[in-house]
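As you look at this complex, bear in mind that one protein chain is not there, while each of the others sits in place.
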Amino acid sequence: MRNKHIFVLLGISLLITVSLGIVIGTSSVGISDSVKAFFAGIGIGDASAGDIAIVHGVRIPGILVAILAGSALGLAGWLSQTLFRNDLADPYIAGIGSGAIFGVNITLLLGLQLGLLGMSAISVSAFIGSLLACLLIWIIAGRTGSTGVSLVLAGVALSFVLSGVNYLIVMYGRDILSKSVFWSWNGLASASYNDALILVVALIFSISIIPFFLNGINAYLLGDEISIYLGVDPKKIRRILFLLVALLTGTAVATSGLLGFVGLIIPHISRKLFGADSKQMLPGSLLLGGSVLGFAYVFGKAIIPHQQIPASVVMSIVGGIFFLYLVIRRPTW
Amino acid sequence: MKKFFLLVVSFVMVLSFVSCGNPSDAGIIDDLGEEIILTDGSPQRIVSLTPNITEILFYLGVGDRVVARTSFCNYPPEVESIPTVGDMMNLSVEAILGFEPDLVIANRMVPMEILDGLKGTSSRRIVVAAFDPNSIESLLKTIDRIAKICDVPSKTEELREGIEKITSQKSEPVIYTEIWGDPPMTFGKDTYGSDLISKIGGINLGDQILGDFPTTTHESIIDLNPDIIIIPDPYQETAQDIKKRNGYGNISAVKNDKIYSINADLLMRPSPRIIEILTLLQEIITD
Partner (left out) sequence: MVVIRNLTAGYEKKAVLKDVSFEIKNGDFVALIGANGSGKSTLIKSFFKIADVFSGSIFIDGKDITKMRYDEIASLVSVQRPVVKTNISLPVKSFIVAGLNKPDEARLSEILQEFELLDISEKSISDISDGQLQRVTLAQAVYRNPKVYLLDEPTSHLDLRYKAQLLSGIKKRIKDDSCGLAVIHEIELAKKFCNKVLLLHNGKIRAYGDVSILDDISLISEVFDLDII
């Protein structure tokens, strides 16, 4: 019962975050003008065309993508911590991050025109790069029976290989470095309704699949052997979890760059607030992920005039400090 | 205690003013603040580590002394026959020394380890200088100093005359020059590009944003409402792509179809081709 109240509170905080995202920005368009522009945009009252363009063209897609990407990463974080049965796992653990950067670098180097479904070439290449990394990891780890440990090891190894290759590309690719660095930190800068739609599709797909496996996931958490004794094939759960992590993280990366720490921290907070049961973790990581990243995004807009501190930077600094706090509080790690 | 502290601070400041406010007539000071001392006469084997210096050397008529360049150095066309030492990302002291230079000219983007390495390792003395012009005036002074180092006449007088002829527009249009679009990036106040724009009577949009090459947001671009948008050529987006961005439909530059594409090298590189870029900008502003 206590949980229901917190979920309601989280829902409210999500609404507040959206409202803040609409009225706070990097430009001089203030709160009352923003509110007017918001309503004018949906046909109620009047506002200047410029203000409407800012609110409906930039701020709303921005906050929507931030929240949806946060939800996707929060969910992917919980799923990957479940997949590896390790509270320290992160959705980027399977080489997804460096795979995405690799995709972006190759596209910039060769000037590939990969635009698809209204997504830019960079977004598409990030998505393809991250999925290829996942696929490779899955194939490599699969040869050894695809246990959690071999997935982690293969992911770490692939990350190193790709980081090296990425540096080589940047060495000979002139100005690729600044572009891919910009993209990876600042992926939310050109958020669009299209990005939001793509995230919604990935989230709805995941959210509609997971409920069928909630008790299976709980059994899987207890270890491969016990999972089998409870009638659940751990390999099947692992396949589903891996697929969902790849899909959610790949989509988040493609639409909003590399957002560190969301996937690591959100499941921790959710576990603290609602308990580790999958039934609570699903809504918990979704709502918390959205609120936290949405808030980081809005916060980043409010500091320096005309400039946005990327949500990823806010998350890295604040998230990093929070994580240190967790480490100090739980020295058993 | 506090007063004493203030006193010390002001004393130090006075001292430092004295030391920098003393441009010696004889010595040449580079932009790292070091005096360039030539002991073996004027340099004959020059390695240029930045494209605008290569242009300046050719402008001064000492292009034949350039023994190596970076892969970024692409002007004038004659440079194609000069071997390269890589670019900013992969410079090595060894590769540069291989060309047996007596002068290496760089900018502050080149890592200090490389510059220090060049000064220290060779048995022969190598003169190392770095120049970073960030305005029209400092470009001219840079050309003067390089001319002096190479012991050739500085040809800045004709440049000055050309610049004088550029008239400035009274309407003061806001100009946004996009270096990169995701996130939007432009040049800020104390840059060569900003100085070029104010020279023709425009207002550089980036002047309002903190930093030399600041990133900004699409929201602020829409709000600051540029009258003219300049994109580099080549660029990964076309004017059409920019018009299609969310919310850009209200920007006057988009409404009035004033998006121009300009040779990126001319715009970003403080070089003797300054008259060419100023003329181009003037055409755009009066278009």
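To keep things simple, chains are lettered A and B as they appear, and every chain counts its residues starting from 1.
One rule holds for everything that comes next: a residue touches a chain if its C-beta (ideal position, glycine included) is under 8 Å from a C-beta of that chain, and two chains touch if they have at least 3 such contacts.
Here the structure is a predicted model, which means the values were calculated and not measured.
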item: Which displayed chains the unshown chain touches; value: A
item: Candidate in contact with the missing chain, chosen from A:Ala219, A:Ala252, A:Ile265 or A:Val314; value: A:Ala219
item: Which of A:Val149, A:Leu230 or A:Val327 contacts the chain that the document leaves out; value: A:Leu230
item: Interface residues of chain A (partner: the chain not displayed); value: 85, 215-216, 218-219, 221-222, 225-233, 271, 275-279
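Basically, only the chains that are shown with their structure count from here on.
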item: Complex contact set, residues of chain B against chain A; value: 71-72, 87, 89-90, 180-185, 208-211, 214-220, 222-225, 236, 245-250
item: Of chain A, residues touching chain B in the complex; value: 25-29, 49-50, 52-54, 56-59, 61-62, 111, 120-122, 170-172, 174, 177-179, 182-183, 186, 189-190, 192-193, 301, 304-308, 310
